[in-house]
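Missing here is one protein chain; the remaining ones are kept as they sit in the complex.
Naming follows writing order (A, B and C), and every chain is counted from residue 1.
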Amino acid sequence: MIDKQVRDVPAALGGVEHGATVMIGGFGETGLPEALIDGLIDRGIGGLTIVNNNAGTGSTGIAALLKAGLVTKVICSFPRQVGSTVFDDLYRAGEVELELVPQGTLAERIRAAGAGIGGFFTPTGFGTEVAAGKETREIGGRNYVLEYPLFADVALISAFRADRFGNLVYRKTARNFGPIMATAASTTIAQVDEVVDAGSIDPETIITPGIFVDRVVAIGSRFENEMWAHVR
Amino acid sequence: MIDKQVRDVPAALGGVEHGATVMIGGFGETGLPEALIDGLIDRGIGGLTIVNNNAGTGSTGIAALLKAGLVTKVICSFPRQVGSTVFDDLYRAGEVELELVPQGTLAERIRAAGAGIGGFFTPTGFGTEVAAGKETREIGGRNYVLEYPLFADVALISAFRADRFGNLVYRKTARNFGPIMATAASTTIAQVDEVVDAGSIDPETIITPGIFVDRVVAIGSRFENEMWAHVR
Amino acid sequence: MCADRLTRAQIAERVARAIPEGSYVNLGIGLPTRVADYLPKGREVILHTENGMLGMGPAARSDEVDPDLVNAGKVPVTETPGASYFHHADSFGMMRGGHLDVCVLGAFQVSATGDLANWSTGAPGAIPAIGGAMDLAIGAKNVYVVMDLFTRDGVSKLVESCSYPLTGVGCVTRIYTDVAVFEPGPDGVVVVELFGDFTVESLREATGLALADGTGATT
Partner (left out) sequence: MCADRLTRAQIAERVARAIPEGSYVNLGIGLPTRVADYLPKGREVILHTENGMLGMGPAARSDEVDPDLVNAGKVPVTETPGASYFHHADSFGMMRGGHLDVCVLGAFQVSATGDLANWSTGAPGAIPAIGGAMDLAIGAKNVYVVMDLFTRDGVSKLVESCSYPLTGVGCVTRIYTDVAVFEPGPDGVVVVELFGDFTVESLREATGLALADGTGATT
């Protein structure tokens, strides 16, 4: 019987290696797989290249991963935020490399990796610094920049609900990068609030088919705190 | 108040012009917007380039559109089917032009048009007849063919349910080309079984956001026939 | 200069009036976000947020906050009837594919031909950050910039050629400022509306640009 559920975060992270390229879902804190990030920190897996929209704020999540000295390079669209002090300090000290990618190009590069596309021409960034040194082309009267797929060894994502096949549904804007990152990594690991019986998620509503998911770990509701009583 | 619902098929097809490129959803008969195709035939709009996975079978749907002499060119992946006699005869007589595209490249070209991608490198068809005369490139040790987006003036699609904003949900494998064709046409027209109140479709389950849909026409349940009692 | 220039709220209100019913609109962070507050009552406009939603409602009150529902500025927001969610590749495909009718952005500079600079002042040591700015700039059918025409030092932000790093080339369709509305284009800038006591002539002097006078035309 297929069962992608694993018992805990350490089991979920088995095989993640030093030097890996790790996609991490989320847009700011929304949809961020915090339990899996904490697991990476606990295991002390270092030399990581991380792909995320941001570069962490405050002292938890990606900021904590950076602070633990486990990240060599960040590929993101928007590192500079209120509270992104951990990244800022490391970047200014030259201790972390930054590859800055426009958000839509980041998303499309991830999607291309998952969909077997070898490269694509995007109008985004043409004539700007992000196109420097890149191949450009006029197609149908418009100017485009050639961009390449972005693959990862591991994708860590957060979803709302899963079944044993790894089918996933998300909640609201926490969906963000999860569905595309799941397609672009050799191993995709999802933390979810709960794992439900096979067949109990309406097939029309599944956002990430299980084919893209290798392991699922249930971490319990993120809404048990009474602060979130109204969204439960 | 936004209301994309129109009263009938002729109203839905307003503005569709002679010589238009028309995407038609469906995979065989499944998800084919038959009421809208019949409307095209009734209006006698000709000189059409149609984009569909197939080229019609039997004597209804796309076969009827071809038979009515309204189609100049077919862009599809699989014209040759049991019962595709109308197309076969016209093609052999040189009365309809055929652009044959591998199914995944057809889908990706449509998706590219909707997503603002100027061109993409696909491994599909490399080294085959469909790559003849096309730019190719080795990227990361693999060979790719450069393909361009496919736009349409009009997309005619079939969905299960809509709201007044044009948000759409589909049923099972009738989803097929609908969601991507909706993004690639200047005007997208959807026939649906029913139009429901705004807000009554769960936002998590909407497959085609209304931004891609211009007009919606309700044609009633396709399952009223007692033959389909079990799927109602 | 003059006392009759528009306040920031009035700029937002002026932009809001220009957005027709049924439009799909993305509002950038800061002043652009305030445009939503001035949309005429009863006019249905559908707001897009880059992080995967159409039909975004107003900011969430404290008892409405849902950690899974935020806007591009990571601020908790609400959902309106008819809203939909989608992932990031679909959201940016929607933007890049030209499906948004309007996006409203702030700017450091706009050039006479509509080049936009709004992501970096190129200051040494600054941490660069792009986010969705470049996709919005080149994607929407109409790209409206809202900004004060002059910096605090009185330097025009509408320029012959941007000195700051570009966000997009030739992408701005209209510029709403505190003193006038401009339309940049391949042939230069047209002044389409004036506020207060600036004239096209005095704006030519203040900006150093050969502005065309389009204030007689209906906008």
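The working rule: a residue touches a chain if its C-beta (ideal position, glycine included) is under 8 Å from a C-beta of that chain, and two chains touch if they have at least 3 such contacts.
No experiment lies behind these values; they were computed from the predicted model shown.
Displayed chains that the missing chain touches over the full complex: A, B (touch as defined at the top).
Among A:Val6, A:Ala198 or A:Ile219, the one in contact with the hidden chain is A:Ala198.
Although one chain is not displayed, its contacts with subunit B can still be listed: residues 27-31, 53, 77-81, 84, 87-88, 91-92, 98, 100-105, 107-108, 110-111, 122-130, 143, 160, 170-180, 207, 222, 228, 230-231.
Subunit A residues in contact with the hidden partner, per the touch definition given at the top, are 1-2, 111, 113-117, 163-165, 167, 183, 198-199, 203-204, 206, 209-212.
Here is the rule we go by: only the chains that are shown with their structure count from here on.
A complete topology is adopted by the chain contact network, contact being made between every pair of chains.
Subunit B and subunit C have Cα centroids separated by 35 Å. Taking the mean of the C-alpha atoms as each chain's centre, subunit A and subunit B sit 33 Å apart. Inter-chain spacing, taken between the CA centroids of subunit A and subunit C, is 29 Å.
Looking at subunit A, residues 108, 122-123, 170-172 sit in touch with two or more other chains.
Of all residues in subunit C, those that touch two or more other chains are 79, 85-86, 89, 92-93, 95-96, 139.
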